[in-house]
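Let's turn to chain A:
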Amino acid sequence: MSEFLAMGGYGAYVWSSYAIFAVVLAIDYIAPRLHRRRVLAELRGRIKRQQKRTETPT
Partner candidate 1 sequence: MNTLTLWFHKIGSPPTFYRLAGRFTPWLFALAALTGLVGLYGGLVLAPADYQQSDAYRIIFIHVPSAWMSLFIYFVMAVNAFIALVWRIKLSETLAMCCAPIGAAFTAITLATGSIWGKPMWGTWWTWDARLTSELVLLFLYVGVIGLYHAIEDRRQAARAASFLALVGIVNVPIVHFSVKWWNTLHQGSTVRLLGPSAIDASMLWPLLLMALATKLWFLGSLFARARASLLELEAGKDWAREEALRTGAAP
Partner candidate 2 sequence: MTTASASRACAALLRRDLLLTWRRRGDALSPVLFAIMIVMLFPLALGPEPNQLARIAAGIVFVAMLLAGLLALDTLFRADYDDGALEQLVLSPHPLAMLLGCKILVHWLTTALPLLVAAPLLAEMLHLPRQVLPVLLGALALATPLLSLLGAVCVALTVGMRRSGMLLALLVLPLYVPVLIFAAGACDAAQAGLPFTAPLLWLGAALAMALVLAPMACAAALRISIS
């Protein structure tokens, strides 16, 4: 196992590459989810505001 991790002496290079790959893709996975959540929350806020605006003056 430790031999596998050592990668013939190049472990630091290989594993840091794979780590970068994993981290960037993880961000790529999460970003649209957060974006969608933000948009939906904002939309709900807007709907609520409009309801208030149509209720109060009349």
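Heads up, the rule we're going with is that a contact is a pair of C-beta atoms (placed from the backbone, for glycine too) under 8 Å apart; a residue touches a chain by one contact, two chains touch by 3 or more; residues count from 1.
How were these picked? Simply put, all candidates are chains of the complex that A comes from, given by their letters.
Remember, it's a predicted structure, so these values are computed and weren't measured experimentally.
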Touching candidate for chain A, same complex, options 1 or 2: 1
Touch list for chain A against partner candidate 1, complex: 4, 7-10, 13-14, 16-18, 20-21, 24-25, 27-29, 31-33, 35-36, 39-40, 42-44, 46-47
